[in-house]
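Only one protein chain is missing from this complex, and each of the others stays in its spot.
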Amino acid sequence: MRVIIDTGNYISAKAAQMAKPDVVAAYPITPQTTIVEGIAKYVEDGEFSGEYICVESEHSAMSACIGASAAGARTFTATSAHGLLLMHEMLHWAALARLPIVMVNVNRAIGPGWSIWADENDSVAQRDTGWLQFYCSSNQEIFDTIIQAYRLAEHKDVQLPVMVSYDGFILSHTSMPVQIPEQNEIDDFILKRVPQWKLDVDNPVTHGNIIMPKDYPSIRRAMQDAQEKALELIPEITEEWRKRFGTYHGDLVECYRCDDAEFILIAVGALGAESKVAIDELREKGRRVGLARLRVFRPFPKQAVVELAKKADLIVLDRNISVGMEGAFFSEVKAALYGSSDAKVYGYIAGLGGKDVTYKDIEAMCEKVMDGKYKGYEWYDLEGE
Amino acid sequence: MAIKDMSLEEIVLSGNAACPGCPSTMGLRIVFKALGKKTILVIPACCTSVIESLYPYTSFDVPVLNIAFEAAAAAASGVVSALRMQGREDINVVVWAGDGGTYDIGIQAMSGAFERNTNFLYICYNNQIYSNTGIQRSGATPYAAWTTTTVGGKREFSKDMGAIVRAHNIPYAATATVSYPEDLFRKVMKAKSIKGPKYIEILAPCPPGWRFSMDKTVEMGKLAVETGIWPLYEYENDKMAFNGKSKLIFEGKIERKPVEEWLKLQGRFSNLFKPQRDEERLRRIQEYVDHMWERFKQCRD
Partner (left out) sequence: MKKYDVVTTISYPKKGAMGKTGSWRVFKPILDKDKCIKCLRCWIFCPEGTIIRKKDDSVEIDYEYCKGCGVCANVCPVKAIVMEREAEI
């Protein structure tokens, strides 16, 4: 075990290197670029054991990962925003083909106009692709989650791709100390990939030919079953990691000062980290408020949310907007509670396109609810208001 | 190699979903006699993705990865890398794509894979239309051809895909047609022996798409060569070499037949002949063929 200090992106590259993928296929995009640069450096220095394909687009990055994974390889890629959107078709393909690809997505706003700053709309727009989705709030969590993602994706009962997201610049370009286990410890934790199907000249099968309506639903249903299995496996994997390496960031949800809380703030990613400071301040003032940082968006931790709502009313912060409705986490939290809880759910949209959200802002949003001044779903701190 | 010396092994199994007289299965049978079973096929959306037949069965006796329309060459890149990591470079990785997946939607991924020097064989079976979706124009559709999206005949000539491919300076590129199996077989064998990106484009006369009788597939490919509208060549180490009848044409030993002989047998060109001959468009097509051969000769000189 050693500690290194580096940016979220270089920590991603480090995790990708230590996971020993056979094939990395990637294309540069701000703010993901330093990940591909980091991997390129490992390749140049002879410290990367796999093949690195510098493809000509993100669509091809995901397609190459699919080809490699279907041939039995462990694969890695990374992207952001428009790159992720260009991959969209192939994200579905990877999941339907049950290929355990691991990808980092550095959350970034979608243009036009060109915005390179943090925003969850890129990954939230991939909600229905069948990928498991994690959101990180520190560089340590980025490292740990990427490694854990392989263990989860490659589990024989999961066999689905995993996306690990974190906020552009706020995490991708900020240095933090990170504990790195030894390579042999990582090898022991991840295990070897055992493909559950593959392109094999000694056992030829055709993957993905025409499927009639009578057969199609069972393919989808199996994906749903696999996501539900992942809900059970994620806490087991994070717990095993804690026992082996000591770091822990919650399982499906990270709860912070939730005991005796009357209100629980639900936030994601770096906003979740910032919210801890706000919670500390509010607790100082004697406010009974806690934080539940959702680490996993797919599979959605429905039961965990129901448990939170037994204790407290909920305030949901979204750095995304499903235009025409509301923030995605706000919608999903309410959907999870329907029929199981009478808790009130308050919501805010904040920080779109990288707009700064400080702990003071978060405190103000919470206090507005707690003081009974909340008038309905709100876009916090819009310019000109 | 003589037809007699080709393998009896069948990779494309009988009782598949191909139309009668299909040039894709005809081509695949010949191609696999050269490739053998140690081959992984990557197939984008095209007729062949239907010919494979319905889940949970397949008419292909080699591993097949179906992939999105524009993604074949990229997916093949991944397969190639994975196999190299496994020390299985003895396996052929082959893209089998139509002209839509090659000339149009898949050209970017193909160009990228060529530029990266990917060790694979890209085969485009060119039937000059989107036939799987019911005969729409593609970048490979010839001038004046009827399709469901060029009802009065296409107004543009096709892309010169051969020139585009050659511009990547890959080690091997060739054209072929199903009508000359020895030529196609030899080219696949040659491609198989070369490391790096290889491209073979097979003219694939499509009975329902071109509107000719299903027993005439072979004849239609032959006439395309004899009229010069489909030259057979190999491009290797920066050198072009013409093959078969195209070689005789190039060397001036036989005359090209008038292109009209090829056109008049296809219902898709009937608007050139009925209700009356369209001299202007017929002239333009003949000029197009003449110019193509002029350019070839200039390149030699």
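Per-chain numbering from 1; labels A and B assigned in written order.
Operating definition for what follows: contacts are C-beta pairs under 8 Å (C-beta built on N, C-alpha and C of every residue); 3 or more make two chains touch, one makes a residue touch a chain.
Because the structure is predicted, anything quoted here is derived from the model rather than measured.
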### Query
If the hidden chain were put back, which of B:Thr217, B:Asn243, B:Gln266 or B:Gln286 would touch it?
B:Thr217
### Query
So which of B:Asn16, B:Gln108, B:Asn169 or B:Ser270 would be touching the chain we can't see?
B:Asn16
### Message
From the list A:Val24, A:Val55, A:Ala68 or A:Leu96, pick the residue that touches the absent chain.
### Response
A:Leu96
#### Entry: Residues from chain A at the interface with the omitted partner, ascending
96-98, 156, 159, 196-197, 203-209, 211, 218-219, 221-222
### Summary
Absent-chain interface residues of chain B come out as 3-4, 6, 8, 10, 12-18, 20-26, 29-30, 52-61, 178, 181, 207, 213-219
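Going forward, only the chains that are shown with their structure count from here on.
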### Task
Report the inter-chain centroid distance for chain A and chain B in whole angstrom, where each centroid is the mean of the CA atoms.
44
### Message
Using the touch definition from the top, list the residues of chain B that touch chain A in their complex.
### Response
37-40, 42, 49-50, 52-56, 58, 60-68, 70-71, 73-86, 91, 108-109, 111-112, 115-116
### Message
Can you tell me which positions in chain A touch chain B when the two form their complex?
### Response
22-23, 25, 50-51, 53-57, 59-61, 63-73, 75, 89-90, 93, 199-201, 204-212, 215
